[in-house]
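One structure, pasted below without further comment.
Removed: one protein chain of the complex. Kept in place: all other protein chains.
On to subunit A.
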């Protein structure tokens, strides 16, 4: 109101209505801003408050459970993703039944009685037209992914009868060969009924074998003699074997980093190895309180998910020693298998109590299409949390997870045990000849030997 009578003529404020009148109610007006820092003081405290709020909201919105697929009549023993379709998942149960699921509709498309006894392994063919199953009945069966016509019996395309029980199967990324494991690691051609190659190295059984998705000629398997064996299909003999303190259940190659794989061990830990330096794992991932049964990498190769006997699923960053997320439900029992969906959005877990559960990979992520502003806000909040992650309050809230009582108890117990072990080791070192009890790092402790 100053300067209305500044001089003898009257000055009137005049604006173009286009600058401030909305055309529609959803129209957002561009607000001219002055970024002069003196006009916007206290940037750090304000951003800190925003970060704190973002962290809290992240926890508020963290609702990872999406759906549960029930229908199996026994524990789920294996899950595999469809190679070409995000919405299809194939699962095998302990009663020999294989089910095909449609994820968006959350329903079973097809049920096949594939084997007598367990379905030990499933893998989908790279082209997405068929899948293979192996079971306790010593057979490998190839099934068509398309359902047979009405009234036509459900029959495999191909059945191979083996000499021993097969415990795992994996298909080559681009060629028509697949690999099974049991008493030996066999490489099969799809067109033949006998293995084209057979590897064995003095062990009686393998639990898991996986093709390297990047270096497609490389193989790795977990054996019951606590070893992990590497193979190259172009070579005549296996490459190398690393023997650990306890048995590894499964392993998974990093799909984006050719020489890293992670194995799920019975000693509650996961180990990431670099195949060029097998004597020491790159990272030891600790957090589970019981044997880890399955592991799967995210398709981006940045994280992996692990399933454990302690009824939880955990998500680990590939280079961090501890998990960033833990999922559990009251009704979820021992989780036997877990898979990360190919679009990096979901995690699937199959557990003992006959259910397949679908989880979000990022617990607080909003699903579906986001508007540009929503996206920008989400990115900003994420960045703020990252920026202030070292501040105690932000860290406290961001890291807080509710755990079931027994897991918490076990965790405490194990911490105590570990501490006791450490103390004992210290005492032994103190009372023995200097240098006779070497100081081992956590990484070195778990590898027993590397066999050439």
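Note that a residue touches a chain if its C-beta (ideal position, glycine included) is under 8 Å from a C-beta of that chain, and two chains touch if they have at least 3 such contacts; residues count from 1.
By our rule, contacts and distances are computed from a predicted model.
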item	value
Record-based protein name (UniProt) of the chain missing from this complex, from "Serine/threonine-protein phosphatase with EF-hands", "U3 small nucleolar RNA-associated protein 14 homolog A-like", "NEDD8-activating enzyme E1 catalytic subunit" or "Syntaxin 11"	"U3 small nucleolar RNA-associated protein 14 homolog A-like"
Touch with the omitted chain, as defined above, among A:74, A:225, A:257 or A:353	A:257
Hidden partner chain, touching residue among A:136, A:154 or A:215	A:215
Touching residue (missing chain; options A:109, A:282 or A:342)	A:342
Selected residue (touches chain absent from view) among A:56, A:302 or A:429	A:302
Touching residue (missing chain; options A:21, A:161, A:376 or A:448)	A:376
Missing-chain contacts mapped onto subunit A	1-2, 4-5, 7-8, 35, 37, 40, 43-44, 46-48, 50, 84, 86, 125-130, 144, 146, 173-176, 190, 213-218, 230, 232, 235-240, 255-259, 275-276, 299-300, 302, 342-345, 369, 376, 379-380, 382-384, 387-388, 390-393, 452
